[in-house]
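The structure under discussion appears below in the form of structure tokens.
A single protein chain has been omitted; all remaining protein chains appear in their positions.
Letters are used for the chains, namely A, B and C, taken in the order the chains are written, and counting of residues starts over at 1 for each.
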Amino acid sequence: MTGKEEIPGVLIETEKSQEIAITRVRIINEDGEKALGKPKGYYVTLEVPRLREKDPKLTEEVSKNLAEELKFMINLPVESTVLVIGLGNWNVTPDSLGPKVVERLIVTKHLVELIPERFSPRNGIRPVCALAPGVLGITGIETGEIIKGVVERVKPELIIVIDALASRSLERISTTIQISDSGIHPGSGVGNRRMGITQKGMGVPVIAIGVPTVVDAATVASDTLEMLIAEFERQAKPGSEFYKMLQTLNREEKYQLIREVLSPFVGELVVTPKEIDSLIENISKTLSGGLNLALHPGISYEEVSTFLQ
Amino acid sequence: MTGKEEIPGVLIETEKSQEIAITRVRIINEDGEKALGKPKGYYVTLEVPRLREKDPKLTEEVSKNLAEELKFMINLPVESTVLVIGLGNWNVTPDSLGPKVVERLIVTKHLVELIPERFSPRNGIRPVCALAPGVLGITGIETGEIIKGVVERVKPELIIVIDALASRSLERISTTIQISDSGIHPGSGVGNRRMGITQKGMGVPVIAIGVPTVVDAATVASDTLEMLIAEFERQAKPGSEFYKMLQTLNREEKYQLIREVLSPFVGELVVTPKEIDSLIENISKTLSGGLNLALHPGISYEEVSTFLQ
Amino acid sequence: MTGKEEIPGVLIETEKSQEIAITRVRIINEDGEKALGKPKGYYVTLEVPRLREKDPKLTEEVSKNLAEELKFMINLPVESTVLVIGLGNWNVTPDSLGPKVVERLIVTKHLVELIPERFSPRNGIRPVCALAPGVLGITGIETGEIIKGVVERVKPELIIVIDALASRSLERISTTIQISDSGIHPGSGVGNRRMGITQKGMGVPVIAIGVPTVVDAATVASDTLEMLIAEFERQAKPGSEFYKMLQTLNREEKYQLIREVLSPFVGELVVTPKEIDSLIENISKTLSGGLNLALHPGISYEEVSTFLQ
Partner (left out) sequence: MTGKEEIPGVLIETEKSQEIAITRVRIINEDGEKALGKPKGYYVTLEVPRLREKDPKLTEEVSKNLAEELKFMINLPVESTVLVIGLGNWNVTPDSLGPKVVERLIVTKHLVELIPERFSPRNGIRPVCALAPGVLGITGIETGEIIKGVVERVKPELIIVIDALASRSLERISTTIQISDSGIHPGSGVGNRRMGITQKGMGVPVIAIGVPTVVDAATVASDTLEMLIAEFERQAKPGSEFYKMLQTLNREEKYQLIREVLSPFVGELVVTPKEIDSLIENISKTLSGGLNLALHPGISYEEVSTFLQ
């Protein structure tokens, strides 16, 4: 990676087109881990401000970019089996992204085994299998246990996990695709997943793909407060008590203060776009498009898009 | 109505059980209209803090209370035809309450006409018909026009309209049922309905039933700010500039200020409980239960609950 | 029409490509009505044996052919408003074709009125509106009454009605698209519609589009019997009593005999492909594709296909 190491232990590279900004971050040592608060690994973010819109041209462009990033990270011969896991609860719209992506995947492991003359790595078809294991409240089983059990039987060379994320930032909601090779860590999902899914736990490399679909209500309040103070500061004299008090608090403390004040009301409230149902459809098409292209080098975008519908 | 007239032109009556608080408000003249900012009419609110929970006993109790309030307002012989309209967009979860209620209604107009020996007002079965007309973006037709057209053919004696509401209050979300005989006014629904559905427009009395299912994101921020200031005031010296400035603004101005600050980000964002899918199911059962009991005096709650499932 | 009049009062024209056979029939007088057992009018059938398969190229070809046939029949300037009606019950998979087609229509009447600078007949955008009125058991209102009421308010120049049909022929199921300008006649739909929707009833021309999605079980038995007898005849001596008896019955009598024998068991049984859910999705995309192209001359197939997804 050619990016500069401006933060110690972190390599950063950016690329920008009209619609998509790609940031590639490699955390190479403990200094980098401390600086960014994340484990060592490779992190790619695709920011697509217009991703919320239903534009087939943009869907195609984002799918193709996503495919390129994934191909680089997958880095396995086409013979290697990949297991794709769609995390989340299909009964909760903003948490249903993972299962929806899995539904549109071109699943081929059984076909490569049963009809090798038509479906074969020689024709660019990789053995791909997939599972939407549900959530703890639906199965009574830790999701990681289900995946681990299936991994032990199927023995894939790679796991790719898709999840809907809860974001701390309003702007990221439904506009950002996050990929990393450090797996899924507990508590990042919409549905408070409690178990990580990582190479260490699974015994197989894990690539995680996430898209923020909700922001918790306290974050919205907190963000607004920040913006309001900035606005107030811009307009006027910042010498006030309230302002001083707020200045003494860092972002996390303010967030906690707001959570406390809000807690009797917001409980499980989240902020989500009103049209979340159609957003989830759109984004799941984009993600499955990218995955299908990255996994099966022998299939074109036109063929892939049949499965996206 | 026996309530006291503490606000000029307004009669208020309240009733409270362990689970449900009922407020009945009658606006009797222009003084009352000005004081409450609503047209003359009769307004009933059922507040049920535990309505978000899935408790069949509570569903039954709320349905029965709702039925009593509705019976009082309907006040028509069982021979009179009632048309129930489920407003909203079935593809947008928080806006799908109306269509979901209509799906669980005991619809009988055709049966009363075709099999009068089994379905008849003499047995307490009222001729009831129902329609979920969709929204402007789906049909291309003003919803009021569709309803008006059907009213002119069917000639019901009463219209009951069900709608999901956007609320300004976090606490009301999915815990409050609002009923009135003044019809539906534009812009109150989740989906920005543009046309009113009132006795004047339809030529037939209109009862409206609404439940708040979303709060807009600016409201959350605004509410939080209020609470934060109150908290700040309680804890500390209120003499600051920021505080003084905020004090000079009324609630509406603060809300507008926040909207402005947030606008590039929040756009169409709404706050809604994460588990909105199952909440809408629950509340639609409660409402259709109440409606079925109120409309068909000859049908028991046990029989009604078959249709609720 | 250039077809030959081989049946008195009937003009027939056929056209065939590799995938699609088109038959155009014009019944011009009472002789023709008697001969074919249908009212005067223009009837087009598209037979597409591979229509059950999920092939995007074929979807495009059929949509474009359907659009051509529809354009010829619509024959109205692009300024004229068209109302599309999706008949059927969205809760009964084989009967949900009409509502599914309506969901994918490019509905524009409101846009042409509200944003004429972007949506205008001058740009090839026709004012189109649409409704899925539900069925008698859901609304309690005759479907024809709902349509009539809406027609009287909206005053379209043409009505297009989409319906799932019950067929007498196994081969036609999900492979045939039937279009006519004589409207919809009672009892032809999957759900036993009881009312016709014709120019006479509505005061506006009506084009009907139907696709067979089920065959009743007695038909399957009856067809099998025919085939078995043919096979038996081919193999062996046809002199038997059973055979003789069967020969004395015409097709209709045999069908009735079978219905009688089967009646305690088959009741409401229908024959439908197991994968009916995905078939209905596919065919609704094909039909809405054709409709969108035919209605909006300014929109290309690529733009249309965005709405198909």
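Definition applied: a residue touches a chain if its C-beta (ideal position, glycine included) is under 8 Å from a C-beta of that chain, and two chains touch if they have at least 3 such contacts.
Here the structure is a predicted model, which means the values were calculated and not measured.
S.K.: So which of A:52, A:109 or A:274 would be touching the chain we can't see?
M.R.: In the complete complex, the chain left out is touched by residue A:109.
S.K.: Among A:32, A:121, A:134 or A:183, exactly one should touch the missing chain; which is it?
M.R.: In the complete complex, the chain left out is touched by residue A:134.
S.K.: Which one touches the absent chain: A:15, A:53, A:152 or A:302?
M.R.: Of all options in A:15, A:53, A:152 or A:302, contact with the hidden chain holds for A:152.
S.K.: For chain A, which residues lie in contact with the unshown chain of the complex?
M.R.: Touch with the absent chain occurs at residues 91, 103, 107-111, 127-134, 136-142, 145-146, 148-154.
S.K.: In the complete complex, the non-displayed chain touches which residues of chain B?
M.R.: 54-56, 281, 285, 302, 305-306, 308-309
S.K.: What chain C residues would touch the chain not displayed?
M.R.: 91-95, 170-171, 173, 190, 214, 217-218, 220-221, 223-225, 227-229, 231-232, 236-237, 239-245, 257-258, 261-262, 265-278
What we mean here is this: only the chains that are shown with their structure count from here on.
S.K.: Of all chain pairs, which one counts the most C-beta contacts?
M.R.: A-B
S.K.: Note whether the interface between chain B and chain C is symmetric in residue numbering, meaning over half of all numbers used appear on both sides, and answer same or different.
M.R.: Same-residue interface.
S.K.: Could you tell me the distance, in whole angstrom, between the mean C-alpha positions of chain A and chain B?
M.R.: Chain centroid spacing, chain A to chain B, equals 37 Å.
S.K.: Quick one: chain A and chain C, Cα centre-to-centre, how many Å?
M.R.: The answer is 44 Å.
S.K.: If you average the Cα atoms of chain B and of chain C to get two centres, how far apart are those centres in Å?
M.R.: Averaging C-alpha atoms per chain gives centres 40 Å apart.
S.K.: At least two other chains touched by the same residue of chain C: list those residues.
M.R.: none
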